[in-house]
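This is the structure, below, for whatever I ask next.
A single protein chain has been omitted from the complex, and every remaining protein chain is retained in its original position.
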Amino acid sequence: MNDVIFDVKNVTLRFGGVVSLNDVSLHQNRGEILAVIGPNGAGKTSLFNSLTGVYQPQEGTINFVGRNGKTVSIIGRKAFRVATYGVARTFQASRMFSALSTFENVKIGAESHRGIGVVGAMLHGPGTRRDEKRSDERTVELLNFVGLTEKANTIAASLSYGDRRRLEIARGLATDPQVLLLDEPAAGTNPSEKLELANLIRRVRDDMGVSILLIEHDMKLVMSLAERLYVLNFGGVIAEGTPEEIRANPVVIEAYLGSTTEDAGSK
Amino acid sequence: MGAFGHYVAAHFDTLKLEFWALFVGGVANGLLYGMIAVGYTLVYGVLRLINFAHSEIFMSGGFAGYFVMKALVGTSVPTGAASVGLIILGIVAGGVVGSVMAFVLERVAYRPLRKRNAPKLAYLISAIGASYFLFNMAGKEFGHLAVSTPQPYINHAVFHIFGAPVLMYYVIILIAGVVMFVALDRLVAKTRLGRGIRAVAQDVETASLMGVNIDRTIAITFIVGGALGGAAGFLFAMGTGVVYTMGFVPALKAFTAAVLGGIGNLRGAMIGGLILGVFESLCVVFVQAAYIDVVAFGILVLVLLVRPTGILGERLGRSA
Partner (left out) sequence: MKELFAKTYVRRLLITLGVVATVELMTGPPGSNTAPTAGFRGSFAESASFFGLFKTQRWVLFLFIALVAWGIASFWINKGPMVRATVSRALVTPRHITAKRPVRWGALGALLVVAVLLPRIETSAFWQAAMVEQIAVYVLLAIGLNVVVGFAGLLDLGYVAFYAIGAYTTAWVTGALPLPPLFHHALNPFWSIPIAILLVMVAGILLGAPTLRLRGDYLAIVTLGFGEIVTIFANNLYGITNGSLGSNPIPHPSIQLGPVKYVWGLKPVPYYYLALGFIVLFLVIFSLLEHSRVGRAWTAIREDEVAAESVGINPLKYKVMAFAIGAASAGFAGVLTASQSNNIFPASFTLTFSINILVLVILGGMGSIAGVVLGAILIQTVTEYLNNGQHWGYQPSDLYIYLGALLIVMMIFRPAGLIPSKRRKREILLSEADHENAHLDEALLGDDV
């Protein structure tokens, strides 16, 4: 699996005087479950936001190899455009369409990543109806896949944290992505939910062929799930390797000094 | 474009001739815009809300000043101490009525929404409703005709700058404006109240955790903004008279000034006012009278599209 999908080279992101990402380089191979870890404030979410077009780094390049094998540059593209290339994401504080049902939330994901025909939408022709049927079917499949079928008609705002995460994953998958970026999916979940989450993430990669890029604080989860990790601190990459290599890396240990080895998340 | 260049060149001579007169007038207007703009910027700082009804605060100060002047200034125009006393009385009347109106406005139109955590849109709609209610009410109670205000002073040229006469009216505005701006700047920068305002402007939750009484701070913010807006109303009334619709255009221009200087930034509001006032005044040479308002509205649209954070940037909380 030496097929690279994300190629990040020398990315530097600044906000006024603050350097959020400092000469960061990393890559992700297709089909990998890759994790990015690091203490609070290390720049992990900024990295995600740069990978999805929300932030525009001042220096460096980010290349993404899309569906048809074509390479596109993420930097300089708007967030919605990046989503259409096949980069899906979840958010640290789950962002959902709160007043809509679970089903509608995922359906919007399923139908929105392709172009639209306004006139068709207005006239509700046969083409539109076919598309909508397909979106509905896909939504049902995905809700089944993440285990939210019973909650399909529940208003998203009343979902539990764990269910919200699953909703975001289903919505992301509905856009038919190449890679799914998960921003602290285990935050606020209990141990049994964490287990289910880990299984779900593995199934996303194994059954759907979607690569996973994961930010997490929960070390146990990360070490059991990730195949490769990058460690960030103060906006720079301080280590890279397999879970075993990282666990033994003195630089990493020092960066986390003061936290327990089990769960370095202080959230 | 030859014709355009020709046009500009021809008018440039007029500009050179009239520059100082226009400049003085522009500064006076600018100070008035600044006084009103301060009200917008303070409220925006603490509530992230554009107080659409601020134009009516301005108007109420104007009417208050008008009635006071009408009652006290007879057919003979006073001079000397009586004149000064009346001017101060007018400013105070305008300011007091403005603060009271602002206080009531906050209580009636905004506080209930705050208590219910209403969505942002609701505040704006309520503000629009309050504005329309207030100025039409003024029209009902005070009539729809425009009237001029008796001036409690003789509007002679007090001194000259480079040949341009500086009228008494401008001198009054200059003194009042500078005093108010300096006082306000001190208030926000140095007093406990001012710190409270800046704290709420930066982060409401933390401020309340630190013991700042949010409701009171917001009320006082409105009162202060209302005082300056109302005083500006009186000053404006002395020059232009009053009419129930007087709030709309000056307030919109003042809002432009606030945005130009950086909405939420107190000094920005003052500076934005001056810049807008002078620029608009100088444009009189180049633009037909009927279109002069387009200059300000055009600047508003342009600034919002191109640099919405304004010249001095957005936050009141950071460095005023």
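Order as written gives the chain letters A and B; numbering starts at 1 within each chain.
Keep in mind that, in the parts below, a contact is a pair of C-beta atoms (placed from the backbone, for glycine too) under 8 Å apart; a residue touches a chain by one contact, two chains touch by 3 or more.
What you see is a predicted model, and the numbers here were worked out from it, not measured in a lab.
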From B:Ala21, B:Leu89, B:Leu124 or B:Leu193, residue that would touch the chain that is not displayed: B:Leu124
Touch with the omitted chain, as defined above, among A:Thr12, A:Thr128, A:Thr154 or A:Asn249: A:Thr128
Hidden partner chain, touching residue among A:Gln28, A:Thr45 or A:Thr189: A:Thr45
Touching residues (missing chain, whole complex) on chain A: 15, 18, 20, 40-46, 48-49, 52, 54, 78-81, 83-84, 88-89, 91-93, 95-100, 104, 107-109, 111-114, 116, 118, 121-124, 128, 131-132, 155, 157, 171-172, 174-175, 183-184
On chain B, residues whose C-beta touches the chain left out of the figure: 49-50, 66-67, 108-109, 112-113, 116-126, 128-134, 136-137, 139-145, 147, 242, 252, 255, 288, 290-291, 293-294, 297-298, 300-301, 304-305, 308
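We adopt the following convention: only the chains that are shown with their structure count from here on.
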Euclidean distance of C-alpha centroids - chain A vs chain B, Å: 49
